[in-house]
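Only one protein chain is missing; all other protein chains are in place.
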Amino acid sequence: MGDHVYKIVELTGSSSHSIEDAINGAVKRAGQSLRNLRWFQVTDTRGHIEDGQVTHWQVSIKIGFTMEDGG
Amino acid sequence: MGDHVYKIVELTGSSSHSIEDAINGAVKRAGQSLRNLRWFQVTDTRGHIEDGQVTHWQVSIKIGFTMEDGG
Amino acid sequence: MGDHVYKIVELTGSSSHSIEDAINGAVKRAGQSLRNLRWFQVTDTRGHIEDGQVTHWQVSIKIGFTMEDGG
Amino acid sequence: MGDHVYKIVELTGSSSHSIEDAINGAVKRAGQSLRNLRWFQVTDTRGHIEDGQVTHWQVSIKIGFTMEDGG
Amino acid sequence: MGDHVYKIVELTGSSSHSIEDAINGAVKRAGQSLRNLRWFQVTDTRGHIEDGQVTHWQVSIKIGFTMEDGG
Amino acid sequence: MGDHVYKIVELTGSSSHSIEDAINGAVKRAGQSLRNLRWFQVTDTRGHIEDGQVTHWQVSIKIGFTMEDGG
Amino acid sequence: MGDHVYKIVELTGSSSHSIEDAINGAVKRAGQSLRNLRWFQVTDTRGHIEDGQVTHWQVSIKIGFTMEDGG
Amino acid sequence: MGDHVYKIVELTGSSSHSIEDAINGAVKRAGQSLRNLRWFQVTDTRGHIEDGQVTHWQVSIKIGFTMEDGG
Amino acid sequence: MGDHVYKIVELTGSSSHSIEDAINGAVKRAGQSLRNLRWFQVTDTRGHIEDGQVTHWQVSIKIGFTMEDGG
Amino acid sequence: MGDHVYKIVELTGSSSHSIEDAINGAVKRAGQSLRNLRWFQVTDTRGHIEDGQVTHWQVSIKIGFTMEDGG
Amino acid sequence: MGDHVYKIVELTGSSSHSIEDAINGAVKRAGQSLRNLRWFQVTDTRGHIEDGQVTHWQVSIKIGFTMEDGG
Partner (left out) sequence: MGDHVYKIVELTGSSSHSIEDAINGAVKRAGQSLRNLRWFQVTDTRGHIEDGQVTHWQVSIKIGFTMEDGG
């Protein structure tokens, strides 16, 4: 483990099913454009309500990934 | 979308099953006396332990709803 | 100034014009159903964006008012 | 202990005597209109000063109470 | 409203005129390179002082936008 | 309920399955060496990512337990 | 730009007009007794309500200024 | 109530007796050199322990006072 | 004063009488099993309500003590 | 100094040597792909421990840079 | 990497030399009585001043370590 530099991006995942599902969706989407994802941290847990029911779980996370050398 | 005013109330839901269930319970109870619920935000996640087991998930949320005109 | 008790409610005002306007709207709406409003404190300043423009300023405030005796 | 829902209200008590007295005043006032009060949490401790002396202790608390069924 | 993923970026807008103007500037600049901007949240309000006058309002905001599919 | 004293310890549970599971694991482990566990509070929700997938949910909690008399 | 030391003071400005005006008033007043003011940061935005209207915007700011050598 | 400017200073009072006493001591000391003290807010409550006993209550407060015109 | 290392433990004291009493109880209990207690810091002030009255003041504190050499 | 817009990115630098070194590494890496870096702010200081020794200092920082015109 | 449980303890290290040295001292001391230390996080950086000079750097850290099975 050398002296790596990690970058942190913030995403909000959304799911009609569960908190874990909203996080999984955000991580999966981040993986489409970024490599070497390492960890996440939850920063906010919210949701959308319609007709008195939670319809979407919205979870904001910070995702850290290893930066590779170069520009 | 006109210049609405929203009111925010804080509730703690409790469930023996899961975090999502505790939130659903609080939203459902709020819907018994308030109309036009729009969103929630988790402010605290706690729980009760008995005999070394989590027996209740207790989740505090803020719920926002559209205020209607009048008093 | 006797030993008063104050109650604090949280509202979100919304305005297409300015932050002050969003707060004024929330205070005015609170005054329709509550008397003796005394102070407010901003807790969150957000906004809605459409077509790359801020269309609504959304400001959450806590409002304190003097509780009168009785139930 | 079933799956209860609790509501949380925020009050500021005021007393010329002590911090505990200000809290007791807020809890007593809340009990005039709400039943089943369960707990409180201090969120802010302030005071009013006149002629270089503390004349009022002002303590903001959140109070939780069990919601009963119905509207 | 399906299970979208939103990305959040942080910008600081600067204006010699007002807080709203600094935010509008940051949102407008973000819209030059990002599509589907949805909301912002103020994270810091600062300013630059010269000769005892505020010369620039500097407002940091987080901006959320819908991520499209693909890389 | 006399004038008890409670001690608070902080643990991080880890699970490949869910947030609740990570918390349950930490509570169960605490119960192996401590008696009279009463409550927990979530302080941080993180996770480990491998190959673009969440492989471990890591939840930090504070656990409170009643201290018994003596040393 | 040598190795300067800055001092930070906290003021609350008040205005019947706007948030910016309350900040301008505090900065102007600070400039009557302090030289080399450099920046400010908003720490609290509150206001006074009378007859259901915001009568004063009260904004607390920290102001930084360069300390000159000597005592 | 015109457009006043208030200054905020931070002090730590200390008392062998109580939290209120520590605050009273800090306010009294501030009043020796500053006029027009208006309010305080508690920012930290600590204490010193010797031989297993609390020997000093140390309470940090911010005190606001009206600035008069001039330098 | 050499290069000491201090350990910090967190306790919640409970008293039917006052905030200071709840803290004193927690410090006294800590002193039964730990030596060289040095300071405390209040992290949370809560209470239990029964029949509309505060029955227990519950104060959480961090206590620091000097670690002695060895295991 | 016109009405600039700044973007803020968050990175974690890592060094086996010191906190300053971890920050320098993150700033240097950011400079490989971004121009006009202006300031940083530390948001978290952590580290990795192996065999009872700190092997890596891990410092998270926010870095602000001036956005140039265009897309 | 199975479903481990980690415990977190809080220590304050002290050094007349540097911030890193204060942290190293706390980690080394923790390692005398605890095995499998994994990470630390800085929670507070303070210091002692005598005769207008910093004589001790005091850094509070949380240290996480893997709990082994059993009591």
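Letters A, B, C, D, E, F, G, H, I, J and K name the chains as they come in the text, with residue numbers starting at 1 for each one.
The rule is short, and it goes like this: contacts are C-beta pairs under 8 Å (C-beta built on N, C-alpha and C of every residue); 3 or more make two chains touch, one makes a residue touch a chain.
Quick caveat: nothing in here was measured; it's all calculated off a predicted structure.
S.K.: Would you mind spotting which of H:25, H:47 or H:64 touches the chain that isn't drawn?
M.R.: H:25
S.K.: Spell out, residue by residue, where the missing chain touches chain H.
M.R.: For chain H, the residues touching the absent chain are 9-16, 22, 25-26, 29, 32-33, 48, 55-56, 60.
S.K.: Go through chain J and note every residue touching the omitted chain.
M.R.: 19-20, 23-24, 27-28, 30-31, 37-42, 63
S.K.: For chain K, enumerate the residues touching the unshown chain of the complex.
M.R.: Residues of chain K in contact with the hidden chain: 18-19, 44-49, 52-54, 57.
In the analysis below, only the chains that are shown with their structure count from here on.
S.K.: Along the shortest chain of touching chains, how many steps lie between chain E and chain G?
M.R.: Contact-graph shortest path, chain E to chain G, evaluates to 1.
S.K.: Go through the assembly and pull out the chains touching chain F as well as chain I.
M.R.: Of all the chains present, those in contact with both chain F and chain I are K.
S.K.: Please determine the option from C-E, F-I or I-K whose contacts repeat those of E-G, over half of the contact pairs being identical by residue number.
M.R.: When the contact pairs of E-G are compared with those in C-E, F-I or I-K, C-E matches.
S.K.: For chain D versus chain H, what separation do you get between their C-alpha means, in angstrom?
M.R.: For chain D versus chain H, the centre distance works out to 23 Å.
S.K.: Approximately how many whole Å separate the CA-defined centres of chain A and chain G?
M.R.: 38
S.K.: I need the residues of chain G touching at least two other chains; which ones are they?
M.R.: 19, 48
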